[in-house]
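Just passing along the structure, written as structure tokens.
Here the complex is missing one protein chain, while the rest keep their positions.
Labels for the chains are A and B, by order of writing; each one numbers its residues from 1.
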Amino acid sequence: MSTITRLPELVEITIDGRPVRVAAGTSVFDAARMNGTSIPTLCHLQNETPVGVCRLCVVDTGARVLTASCVRPVEPGMKVVTNSEKVFNARKTLLELLMADHPSPCARQDKSGDCELETWAKAAGITQPRFAKRTVSRGIDDSSLAIAVDHDACILCDRCIRGCDEIRNNFVLGRMGKGYSAGIAFDLNAPMGDSTCISCGECMVSCPTGALTNKTVVGTSIAGGLDSQGFEAEELLQLPVFKGVSGTFLELNRGAIVKRRFHPGEIVCREGEFGSTAFYILEGKARVSLSSPIAHVKTQGGAKGLFKKLTSTLAARDTDVRAEETRDRTIPIDAPVDLAYGNPVAELGPGDLFGEMTCMNFYPRSATVIAETDVVAFEMLRNVLDIMMKNKSFRAQIDQNYRKRALENHLRGVPMFAGLSPDFIEHLKGSVELQRFAPGQVIARQGDAAGSFYLVRIGFVKISETYPGGELVLAYLSRGDYFGEIGLLGGGVRTATCTALDHVEVVRISGDDFRDMVERFPSVRQGLEAVAAERGAQNQQRMQTVKSVPIDQFLSQGLMEAQSLLILDLNNCTRCDACVNACADAHDGVTRLVREGLRFEQYLVATSCRQCRDPLCMVGCPVGAIRRRNSLEVIIEDWCIGCGLCARNCPYGNINLHPFDVMVEDLERPGRKKAVVKQKATSCDLCTHLKEPSCVYACPHDAAHRVDPRTFFSEMLGGGTAK
Amino acid sequence: MDATSEPSGPHGGSVVGLTFGVIGFGFMIFAALLGARKRVPTWRIGRAQAWMRGHLWLGLLSLPVILFHGGFHFGGTLTSVLMWLLIITVASGVFGAALQHYLPRVMTTDVKLETIYDEIGNVRKLLREEADRGVETICGPLGFGKSEKEEMQRAGGFSAARAMAATSSGAAVAAVAETVVLTEEERAPLRKFYLSEMRPFLEQPKLRGSRLGDADKAHGTFSGLQTLMPPAAQTTLQDLEDICDEARQLVRQERLHDLLHGWLLVHIPISLALILLGAVHAVMALRY
Partner (left out) sequence: MARTRTTKKLAQRIDLNYFKRPTALKRAKFWLSVGVPVIALAWIGWHGFARDSRVYSSGRMTEAHAVLEADCAACHVQTAGMFSAAASDAACLSCHDGPLHHAAATKSVGCATCHAEHRGRVNLVAARNEACAECHGDLKANSGVAHYTVHIESFEDGHPEFGALRPLNGMVTHDPGTIRVNHAIHMKPIRRGPNGPNVQLECGDCHQSRGATAEWKYADTSYASANVSYSEQDEVLPPKIGTLPRPGHESGCELMAPVKFANSCAGCHSLAFDERFNEGVPHDKPEVVHVFLVKKFSEYIAAHPGDLREMRNPGHDLSGKPVQPVVRPYTPNEWVGARIKDAEELLWRKTCKQCHALAVGAGQNNLPVVEPARTSVKWMPHAKFDHNAHRGFACASCHEKALSSTETSDVLLPGIATCKTCHAPGPERAESRCFECHTYHDWSKRREVKPTFTLPALGTNGR
């Protein structure tokens, strides 16, 4: 996804007679899609670079030949026709040609009924292709443990190659051969099982036909109750929300999404618990609320002592005015609605997705959900939700829900917008854009031209300033907070860098709308200037304190992100390896800590899981095996397929892959099992099965400690950081 | 129970003497069990720190207790040998405890680029490869073959199974930058220096005689080299100097580590012999 760093130029075209304005650089396909016209594709996937090999997406742009819309950028004044006879005929012939060689029904059509080629063919009315079937079979490849390859079903759409290269960076797949013998190959045309393929499944998930299908079901399982059941992919695909989701993917991850039934009064989830799943309500109503009593956090149970009582009335109120005012209005929770401060209860119904933050970012559950009627809901792991969020129909629904129920509250939650008229709010609701950012992605950079104003819908955004020596975090913003107004106001240049810490979704209000707002409502401008002045003063003060403290090293090593560090006091450590031996002893001979890393003061920050607030390691696990369950530590479930993505993602190298002996079904001798060596990821799990981390317990010299870096280094950090 | 009022005088066989002997031997057994404790680090039988403290104190106390046991006499052959073994053990233990108190601090301050002792050989090899690569960007191929991937499981999220994936995701050292283009004449000094001095030094840093073994001399050497080489090569030269510094630090680390752990080669075998002979003595003394 691109970051929008400047106001994009807009281009005007017509699609099927309708005028459309899109940003320059958009492809015709995207322009059509954004405006409601869907064009069939086979080789194009939203998240892969378009290559235009299948030609199914051809449209008529008035040129000599039909153009592939996925690769053609819009030009001003282009007239695009997607529904003419010419276009239909072209598509039909194409499909027919492809179907001629297709071993219909292919494996995918068989299992989950959603082979894209066959689906399109059926929609185009092709039953019996006119053309002769190819005589030479390219064979099947059964060597992989996880994926079955049927080269005859392959339409050479290149999706798998791009998936393996661009998305997973494994570079296993390529094209080989020419003419009729052209096909996909693994490494240098090795059998798939003998290649460097790690069975991550991306190719299989990307494949539109049954050329790559899953052999084994990964066996994911969310802790099930009697009321949960995994079920067949076909069942799921019937539901409208799953339209467009790859059936093979669902098949592979059977068990990663379960249907649950809740009786009235039953607790679906409790606030404060750690979890890793999201819920999507199919039927029924549930009540979402905060059950912990609301108390003003700044009270200390009444001023103690006569002196304090006397002086408390004289003492100035806390200076964090803005936060209080926001908090007074609504409490943002991980659901389509926010809770009102005075009465923190709301209702969730069919089509509502809640627990997104918990699922995507492994934060604790933000509220308690109790079923009011009989509720049927899906509970899904992150990898499923990830795919769902990429799925356009699912996204559209979420989007709609948000706009309807929560957006207004969020907008009203911004104190400067207090004076906006209702119809302006309505206008905003329609014109705002919801944008997603991946962890680490920069939303706005310090020094860039300011273009938009942002409201955070979900996730955490880090606001920081760079200065010589490092980066200074000014604030962490979460749901309901806003940023970007300073830049828009004064001179149009961003004063700080805004980075997504985890999976963030923001509401973007365009610069035009913002300027409109400021002009029409002077109260908004006043409020804005006041806030700007205050923030400026705060930041100055913070810069002063920080200059004298070596906080840069703390930040640069990423220690701020950690919630638990394993530090070895080098002034006590005799380098005896007792900690490493103990760790290996507690974990089947594989150590989860390495006594190497960068130093901080006299401490060595060992290479061992830091339980980061934002666990980058969890991004992209194809089977949702790495997660937080219900406590702080990051665990890797035993269904890990060893693809190594988490190991690569961890910026500190805390996760390692290690061969384990696993018993699998022996395919040559059915009914028996054989031992194979399988790579699996390992990482520090804080020894929760024992009461104390083994390394700390086994150190004879009081050198190993598991600490929370902020409290441990609190004096050095000046007694606290931003927010 | 006053030992001095015994008719036959204080000696190991009197009630008091036997009590001291048993207590002393008990202390020694507990002290020896520390070694066993380290083999089962995850058993919850008391923190390693508590065991270590117990080991130090009880081990130290065993010496006066045994002296009381023998009435400050060294006795016959076996008992003299035992007394000397005990003295050596306790003395080496005290020495070791002092080392363990002071040396970690020295290591922390002196060896900023410390790594794991057991892996120093491997790290040296990686340093050599890094230096090779650095020099090759300037001087072209040097003819040192890359070592094959050994049978080792690298940490840090590295997976040897996917070599191709690994190369793109950040290998152990920075990727090779564009080759700096220099004439043969310009790069000759570096090539000569590298092949004749630096690489042999990196292979055997402990050998005396190399200028690079001393920080000041090395700095002087590199300063000299800097004047001979064009500016384009300066970053590479700086990197090479840093590599030499790291190599020197690793040598220092090796020496300190050997000292920090070497005393155990006296302490442990002597203590085991002490326990063994002590048991023999206990049996035989009770017999006679």
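Going forward, a residue touches a chain if its C-beta (ideal position, glycine included) is under 8 Å from a C-beta of that chain, and two chains touch if they have at least 3 such contacts.
Please read these numbers as outputs of a predicted model, since none were measured by experiment.
In the full complex, which of B:Ile29, B:Ala155, B:Leu195 or B:Val251 touches the chain missing from this view?
B:Ala155
Quick one: say which of A:Gly113, A:Pro129, A:Gly244 or A:Pro651 touches the chain that got left out.
Of these options, the touching residue for the absent chain is A:Pro651.
For chain B, enumerate the residues touching the unshown chain of the complex.
4-9, 11-12, 73, 75-79, 115-116, 118-119, 122-123, 126, 130, 134, 137, 152-158, 170-174, 176-177, 235-236, 238-239, 242-243, 258, 261-262, 264-265, 268-270, 272-273, 276-277, 280-281, 284-288
Spell out the interface residues on chain A facing the chain that's missing from view.
Contacting residues on chain A, toward the hidden partner: 557, 577, 580-581, 584, 589-591, 594, 596-598, 605, 607, 650-654, 656, 658.
Going forward, only the chains that are shown with their structure count from here on.
Can you compute the centre-to-centre distance for chain A and chain B, using the mean CA position of each chain? Integer Å is fine.
Taking the mean C-alpha position of each chain, the two centres sit 46 Å apart.
Mind pulling up the chain B residues that touch chain A in the complex?
38, 40-42, 44, 47-49, 51-52, 100, 103-105, 107-108, 112, 114-118, 153, 155-159, 161-165, 168-169, 257, 260-261
Which bits of chain A are touching chain B when the two form their complex?
Per the stated touch rule, the residues are 169-171, 196, 198, 570-578, 581-582, 585-586, 594-596, 599, 602, 607, 644, 647-648, 650, 653-658, 679, 690-691, 694, 697-702.
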